[in-house]
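Report on the structure given below.
All protein chains of the complex are present and in place, except for one that has been dropped.
As written, the chain order gives the labels A, B and C, with residue 1 at the start of each chain.
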């Protein structure tokens, strides 16, 4: 019988947008139709966000995109001041990014696997990718240990993820050179995970709360919402760049309404781009159009663009275009993390 | 110019599965192919769950399905002991169910609307459905008031939703006869919303925490995960019936792993059914197969079935089949809510 | 090793809409959202077509829907004067309908098969359905024999399919009681297959032309287009009911333009309904909206409805609704076949 090693051989390697100047390619798409033209427009809108000095940029992430080789794209956006806040699923930030920062890897697999055999071998499958379940358990436990080490009070996910960055720093730095959790920690880019228990960290929290029934930390999702809304209030003008839909998309659009509730006339997101394959016809949020979001007062319709395409192909083109256009070189870091540490920010 | 009243005219009416005996129709689908055959198998697996007295049934809900006329389907499942716990998005339980329980309605609209006009008129659009934004703000505020009235400590979403049910009882009962929040409150069916700030309630929490900076309640998503895991531990055998994907799907599958962490050898979900249009090829969770979930040790592969179809058509057929087969008549309520009030439960 | 018999065990059985009165169910969907409401509207538009005595109804068929258990639905539409002409892919009419009329069956299979093993066993797979390749070869040959028996000249697909009906009659009648090819032959409902070589018949034609290099029949697709246009010209008012997209959809929409070319001011299709899962965002014909078709002057926008759903579930509901509403009882057969035999028709 095959062993675990037979399956976990070829590592996923993250694409490096800095190596691929796609400006001319994406420019050519402006005069085509369908996804190519929409991709071009999305790339140009993202570049507009980067040129607009007033605009705080929020990146939302959903789908198993870091295990798929897109981690370094986000890392480069963070390191080059191309994003000011991130709203993500837990799986991306913990199971995938923090997991790799702990020294573990994702592996090339097959969608035609025998899943019962994989289970016996402690291999988890994400479509065509494999993960070592035993390594993932270590990731869970590390989150539990971090929880054990903290003062027992309610935390926003942002606070806890900052602690994860600090944990990496205190333990010799990340074992992957392109950790988004760590880069964001260093660059004062806040990361929010609105459904934070729904990931490897959640297992850590369950251990922590079970072992500390009387006194334990808690994860306050209301605080997440309040904090992200505070970013909207401080930044005033905002643009959102959405990879996939789900809770990160909805949550980030909703802060306009929350800001409006706290202060009259908070402006809508001025720019909005989404890469997704979700269909609008089932009425669900992930595929809902940005025009629809406009009826809710969340997004302006002037600079919005949906791109119908799978993220592993489309995201490097959009992000790579903006990287090589270089508008970010004139852009100062917003360091929104400092809002919460009482420091002054630029925005 | 058109006024708000011109748009908010025709009310959405919820389909009543009790009125439509679809058993013979769904039985005929057993011998066909594609979605029809898969729908038939899913309906039969759900009926198996209902016949299996050891099995606790968890229903997961995602997508804007209550505003689309599916609320009464879930209401009937709750009232007839066909579901023992619910894991949902916040929009379904608060913006849609609790909203209607406060006396408000959803309206038939058009996907070809002028969204800028709708925004000016304070009308929110969900694909082909309209909502009165001003009424939704009252829903937000009501959640804020409930938060104000509670002892300032961390709550699971389950606890808060129970308080929403109590609020309805204390205020003359729901103004809609088919409120799932209220039915679940009365029938001791716990409802979990793992990303609870990502909805109308979130706006209430933002108001509450802003107005009570020193002392306020918080929403502990870790507690949600722990509590749902406790249900898994108490119930031992479980089946899951998933409408759409998203956080509710992932969260509910994950409790098997959490239970396994807390206690060796927690069994996988024995039965699993999902209705979705999401594609597996983007690698995201919503469309990931139940076979893939099996590699993670979450779901057994013997009785699992994905159904490719939009929920407004497929869910009434699957639920209606199980209703009219009548296996639920022999089934006792599990009343999992009592786990958390210290009472004995049957499971 | 498994034998062919181990795979070809359970026969596909066609759903019988006459046994399932879905009127009340489909009526309830009128007040819902998303696919349910669109399904309801499509069903009502189809019923309007049946009530409109001037309206000739053209049914277009694509996808492997007869092998999936939908053959009897179309058979019942033909037998009850609910359709006046059919435009189809070749696979449906020859590989599936005529194949079953020759006494062969389709079998329940699995999408998770070992396709290399199936090939060795001469079993063809359509997603979750199996066909005996050796039986299919007999179907090919029978088409070749029919071709051999005919006068060597260009034929429209309609003419050849009429000959297939006649072949069945001359050979003791079809061995399946619900053959659409045979029913259409008896009821004077013309069937067109615009890409007629792209199916089992094509193999027959290749044999026929190879064995008769000097003198052989040919399949004139231009004649198909001309004949279907003649139906449009005779009928004047038309409605189209489309299952899937592809060539049958485009071809049938195009006859409005062809009629307009031959005679000024041919009216657009007055009613149009399509059941499909195809997406409009790749710009391809199958998912293109009926509103888009209106820009081409093919379809009026007053009574058009796309339904997003897979045909095995949606088609029986739409067709079953119209059947049980009974408007067809007042409807006379148009017998468009007679246009081509020089007989008078009613339209």
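One rule holds in what follows: contacts are C-beta pairs under 8 Å (C-beta built on N, C-alpha and C of every residue); 3 or more make two chains touch, one makes a residue touch a chain.
Bear in mind that the values here come from a model prediction, so they are computed numbers and not experimental data.
Q: Among C:118, C:307 or C:339, exactly one should touch the missing chain; which is it?
A: Per the contact definition at the top, the residue touching the missing chain is C:118.
Q: Which of these, A:15, A:78, A:278 or A:339, touches the one chain of the complex that we don't see?
A: A:15
Q: Given that one chain is not shown, which residue among C:223, C:324 or C:338 touches it?
A: C:223
Q: Consider the whole complex, including the chain that is not shown, and state which of C:40, C:88 or C:129 touches that chain.
A: C:129
Q: Using the touch rule from the top, list residues of chain B that touch the missing partner.
A: Given the touch definition above, chain B has residues 33-35, 279, 281-283, 308 touching the missing chain.
Q: Using the document's contact rule, name the residues of chain A that touch the chain not shown here.
A: The missing chain touches chain A at positions 10-16, 19-20, 22, 24-25, 28-29, 31-37, 39, 64, 67-70, 106, 108, 126-129, 277, 308-314, 316-317.
Q: Using the document's contact rule, name the residues of chain C that touch the chain not shown here.
A: Where chain C meets the chain not shown: residues 62-65, 68, 91, 111, 113, 115-116, 118-119, 123-129, 133, 137, 140, 154, 194-198, 202-203, 205-210, 217-226, 229, 244, 246-247, 250-251, 254, 257-258, 261-262, 277-286, 288, 291-292, 294-297, 301, 310-311.
Just so we're on the same page, only the chains that are shown with their structure count from here on.
Q: Select the chain at the greatest separation from chain A, using centres from the mean of Cα atoms.
A: In terms of C-alpha centroids, the chain at the greatest distance from chain A is C.
Q: Same or different: do the copies chain A and chain B touch each other through matching residue numbers, with over half of them shared?
A: Same-residue interface.
Q: Using the average of all C-alpha atoms in each chain as its centre, how far is it in Å between chain A and chain C?
A: 47
Q: Which residues does chain C have that touch at least 2 chains other than itself?
A: In chain C, the residues touching two or more other chains are 33-35, 308.
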